[in-house]
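A single protein chain has been removed from this complex, and every other one stays in its place.
Let's turn to subunit A:
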Amino acid sequence: MGMPAGAIFLVFMTLQIVCIAGALLFPNEFRYLSPQNLTILMKAIPVLGCLALGAGVLMIAGEFDLSIGSVYTFTAVLMASLVGAGLSAFVAAPLGILAGVMIGLLNGHITLRFGLPSFIVTLGGLLFWRGAVLLYNGAVQVRFDPEPIFTSLFSGTLLGINAAFIWIVLFVVGFHFLVHRHRFGNHVFATGGNRAAAEAIGINTNRVKLIAFAIAGGMAAVAGILATTRVGSVQPGQGAGLELQAIAACVIGGLSLRGGRGAIIGIFLGVLLIHTITDVLLLLRAPGFYLDMFIATLIVLAAIFNHLIERRGLA
């Protein structure tokens, strides 16, 4: 494990030890280890996890996607209404993922074709797809009634473990191999780390970035499937702010904002850390704004820490 991911792992483990010790000492006041609480944690982590994995790969390639929160809602609404119109969820869900991939490709194409900052292009995407949800569906919630087997596949339990949590663990393992053990991942790091060098050696950096955009869009749709199956409906406003949380998880996990650095395990630890802190504050009955302030402080500290490591690495 590299330096930033290693440090975040230490922070995460320390927090876990403190939480478990607290739960053992005050089992009635601090119910961290209660089955209900652990279930809530396992259900909450996969959605942000999927978004952050996609956003993270794109960040390593040197680009941002601010539209993933809106794409997450849009593709979920699309899938739920297709199922409402009589389509099987096993057809509608892949169509939702396909829509996410296409939107990612569109973001990437506009960014690369016109040489724009992806920050601006996907800020446009954020507003556009948020509006598209309302245009397509109106401001009402959409029920999602898939076949029972679909529900148990994505939100049932296996050996007491939530299915969505098993999915995210599989995704983390899959992404780890793709990014750290596969030729494509090597090209992602090269593209984000030094684009000119990557091109000089013959890597098609536009193609690499375009695939990364597609992954970000596709994973946003996967997050939508997991969230929608769990809840049984889609709220048109539910994705707002998730894109920033996903990027926050990446930064906390040690990804460089300039691209070319980071680890998949770091992204996942960033997600776990955000949700653990959220959970602890909820258990302590702290008002919601503490949560924002806590996460905010964590992001800035993580960014400072990453920057110091980067500077030392480049010295």
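The working rule: contacts are C-beta pairs under 8 Å (C-beta built on N, C-alpha and C of every residue); 3 or more make two chains touch, one makes a residue touch a chain; residues count from 1.
Throughout what follows, contacts and distances are computed from a predicted model.
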Hidden subunit of the complex - UniProt protein name among "NADH-quinone oxidoreductase subunit J", "Simple sugar transport system ATP-binding protein", "cytochrome-c oxidase" or "Carbohydrate ABC transporter membrane protein 1, CUT1 family": "Simple sugar transport system ATP-binding protein"
Options A:120, A:173 or A:201, residue touching the unrepresented chain: A:201
Omitted-chain contact residue, chosen from A:37, A:81, A:151 or A:186: A:186
Positions on subunit A contacted by the hidden chain, ascending: 177, 181-184, 186-187, 189-190, 192-194, 196-198, 200-203, 256, 260-261, 313-315
